[in-house]
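A protein chain is absent from this complex, but the other protein chains hold their places.
Read from first to last, the chains carry the letters A, B and C; within each, the first residue is number 1.
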Amino acid sequence: MIVILKPQTTEAQINQLVAWMKNMNFEVNLSGKLQTIVGLIGDTTRLDIGTIKAIDCVEDVRRIQDPYKKANRKFHTEDTVVEIGAARVKIGGGNFQLIAGPCSVESEEQIITVAKAVKASGATILRGGAFKPRTSPYAFQGLHGEGLRLLELAKKETGLPIVTEIMDAAHIPLFANVDLIQIGARNMQNFELLKEVGEMRKPVLIKRGLANTLQELLMSAEYIMASGSPDVILCERGIRTFESATRNTLDISAVPVLRELTHLPVVIDPSHSCGVARWVKPLSLAAAAIGVDGLIIEVHNNPKCALCDGAQSLTPPAFDDVANCVRQIRACAAGMW
Amino acid sequence: MIVILKPQTTEAQINQLVAWMKNMNFEVNLSGKLQTIVGLIGDTTRLDIGTIKAIDCVEDVRRIQDPYKKANRKFHTEDTVVEIGAARVKIGGGNFQLIAGPCSVESEEQIITVAKAVKASGATILRGGAFKPRTSPYAFQGLHGEGLRLLELAKKETGLPIVTEIMDAAHIPLFANVDLIQIGARNMQNFELLKEVGEMRKPVLIKRGLANTLQELLMSAEYIMASGSPDVILCERGIRTFESATRNTLDISAVPVLRELTHLPVVIDPSHSCGVARWVKPLSLAAAAIGVDGLIIEVHNNPKCALCDGAQSLTPPAFDDVANCVRQIRACAAGMW
Amino acid sequence: MIVILKPQTTEAQINQLVAWMKNMNFEVNLSGKLQTIVGLIGDTTRLDIGTIKAIDCVEDVRRIQDPYKKANRKFHTEDTVVEIGAARVKIGGGNFQLIAGPCSVESEEQIITVAKAVKASGATILRGGAFKPRTSPYAFQGLHGEGLRLLELAKKETGLPIVTEIMDAAHIPLFANVDLIQIGARNMQNFELLKEVGEMRKPVLIKRGLANTLQELLMSAEYIMASGSPDVILCERGIRTFESATRNTLDISAVPVLRELTHLPVVIDPSHSCGVARWVKPLSLAAAAIGVDGLIIEVHNNPKCALCDGAQSLTPPAFDDVANCVRQIRACAAGMW
Partner (left out) sequence: MIVILKPQTTEAQINQLVAWMKNMNFEVNLSGKLQTIVGLIGDTTRLDIGTIKAIDCVEDVRRIQDPYKKANRKFHTEDTVVEIGAARVKIGGGNFQLIAGPCSVESEEQIITVAKAVKASGATILRGGAFKPRTSPYAFQGLHGEGLRLLELAKKETGLPIVTEIMDAAHIPLFANVDLIQIGARNMQNFELLKEVGEMRKPVLIKRGLANTLQELLMSAEYIMASGSPDVILCERGIRTFESATRNTLDISAVPVLRELTHLPVVIDPSHSCGVARWVKPLSLAAAAIGVDGLIIEVHNNPKCALCDGAQSLTPPAFDDVANCVRQIRACAAGMW
């Protein structure tokens, strides 16, 4: 940590500050000419930047060390491979998976139909919402427990492991048979939920919040890992910017940046990124070429009757085409990263 | 709701669409030349825009009606006045209140000292965090139940009603003696929490999320109101932008905009907006002049030893100065809005 | 254009408004229940939204028609193919080109060396800055006229057409031998420059501004086209968001969105998007897969001695690798869009 002192700081103030820092077991290095620069050496992850900034003679503070450890590639150079479900479907470390299914589980017929269709096209994990975060209290909120039951039925029918979003730690008992627990974008910094989900010791897929930096995403992964689950998958699903032509702005650069910063697998959700079915394919091709570890795509047997997010859902034939093209691009790009 | 059809839409498609809409009990109005424009008249709050967009011949959809009702000034023209605690401290409808206290409750001595100091300076509600949302799992997370106990002690000692943040619906029983329940910015769209807090039927202060629009803030208020509590206070605390000179960017315009859209009281949190103690005063003056219904300010007896957010905490004498100046500006500005 | 009137608008006000609109030769369509919705039919591109909003009884105004015409695919369905230089290098409509070269032209030796290297790797257009927009007045601003002379020398030596940025209309005479005129991101809305460059009737490459929407980019292209040059190439080079891990955030979705909205070619600048040399390759692969019409990449023979933007420049061998991989991805993806 680098602490920049104000130009008029006296020697007495500097000495007092240095003594205080040494007392907390940091090594201290002084430099600078116009302004004194204090280098703080030691484990500064437990230090609150705000407390340092509150000291009178401090002008600014810059963190040098990354504030995350378990998720940090510096301390864990090998790629993490997450295994999902009884079938031990692998993601990360060169293993690529297609996750597909409807925005919400609506009925037995719907989820079984879609599950069989996406499996036939090569999807290896089934997605489907039982608890839906909706901006409006008057919108369809999901089938809840019944939705989870239908997902389990679809798993039995197709053998696909299932991923679905949890919105409240109180629902954890209902998620016993869910293979991959999803933390939605709006809950990325619901720290109590992160801690309790981490204690489930199941694989977790965490979506980046609409206004969260990649470092904050890693800090949230760190919460889950520190609570017990080492198997975290990061999901880029678009961030909020001034551009309104797309629902969100897919931050495709997140893939190479995260590959450097962390050993955890990274997937992309093109459906929520753009919000428009006809743009899901081009975004999927780009994601495949850049070397993402998986894609999570919305597929609905009848998008225009979907109870939510119909605009961004692919029909099964359209998904089949996307899956085929993605496989080809991935085969071509493998070895280029 | 206005639905814009693609230029090449056939008459048969238009007729099919119109029949479908009429079947859902909407009145339909057609217009346009190059492209057909379909006006949908009726209660469209329950309609999912995505489902309409998923229809082949649809180019775009625009909502005309506000998707919130209970929070909407159109249907409730009088200002809501929220009464807090046994003392029935009033906020809104011309009643202005100062909410002050430390970021976290740290000890009995600290909270009592600060509570007495802020009361002496004119604060009428005491704030203090017991459960703290922290980006890092390694940072101080609050005293939890013990923190709540100390807040209640401070209330007994000073008579000030208390406001503190809830992070998990499972903690609701612990909040029985809290007078004003706070929903933090990171939980603004934690819809399960909103619903359960609404059912407590207590006054709720909800903070705007870092990347949430004012309309989304009103939708979250709508969740709480639809669940049972009509007493919601909205809090602007800075949004996330590209500017990094301040911690967040205070959206001061939110005050006049919200005053038009809703009847609910609006408060500003200058401390979290800027993140720097010496800018809290100028922001408080601006907020007072623009006619906000309250201010929520961090005060700590020893900011440089605060366990979190010391950088933005005022000392009690600095708060006393802010409170004095705010009162003068408010007296001068009253009648100008 | 849709005009939403306030709930309490009187019939007299509505009649007056309708008369005024009809007087401007618009057809008018009224609908709505709680609030009157006025549909304005005719060429509204010349109408100022602000003037309509200023009318007392108006609550809101929404544009339905796109405000651009010449750049609009609705009125020009065929892809535009831009031909550059004496060699008539084609871009758009299925023609892909690699544009490469140093950030700034620094010396004869440098530009000739880099030009030969990028040509050998398959680049077909040479880039190089002679006038450099620098945030600091104390930074290197380019060789100006001398830089243009060196670029022309490199063109003579290699046969590559050249692209370079113009910053002031007063410099137009110096750009007589430049094959493709570049408008930089910071000048995307320097409308006087757009008009004068359009009058040169040369191909123009216009970069999206850091905070400009795709619609604004199309409006700026419209300026150039309306001034005389139909040959405009659009360049996505990253937008400004809250994320700071990359210099800017590459908006990869701009490619499919622009392909729908316009017939003009679209290129991506991965170097300025991320600002880090080692991320240029993955971003280039993604861009190739999504079907962009060209890439513009910074290449320097000695990045760590570059006079500007060294951090994002590739060495010639690194560029050779990128060019190879991009060709393979493009061959694989062709036919998928």
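Annotations for the structure displayed:
Note that in this section a contact is a pair of C-beta atoms (placed from the backbone, for glycine too) under 8 Å apart; a residue touches a chain by one contact, two chains touch by 3 or more.
As the structure is a prediction and not an experimental result, all values here were calculated from the model.
Of the listed residues C:E27, C:E109, C:E146 or C:D168, the one in contact with the hidden chain in the full complex is C:D168. The residue from C:I55, C:I112 or C:L153 that touches the chain not shown here is C:I55.
Across C:E83, C:E216 or C:D321, the residue that sits in touch with the chain not pictured is C:E216. Considering the complete assembly, chain A touches the hidden chain via residues 2, 4, 7, 27, 29, 31-35, 37, 39, 41-42, 60, 62, 64-65, 74, 240-242, 244. Touching residues on chain B toward the chain that is not drawn are 211, 213-215, 239, 241-246, 249-257, 273-274, 278-279, 281-283, 285-291, 325, 328-329, 332-333, 336-337.
What chain C contributes to its contact with the hidden chain is residues 45-46, 48-56, 67-68, 131, 133-141, 167-170, 186-187, 189-193, 195, 209-211, 216, 219, 222-223, 226-227, 240, 275-277, 303-313.
In the analysis below, only the chains that are shown with their structure count from here on.
Copies chain B and chain C of the same chain sequence form an interface built mainly from equivalent positions, shared numbers / all numbers used being over half.
Inter-chain spacing, taken between the CA centroids of chain B and chain C, is 39 Å. Counting partner chains per residue, chain C shows two or more touched chains at residues 241-242, 244.
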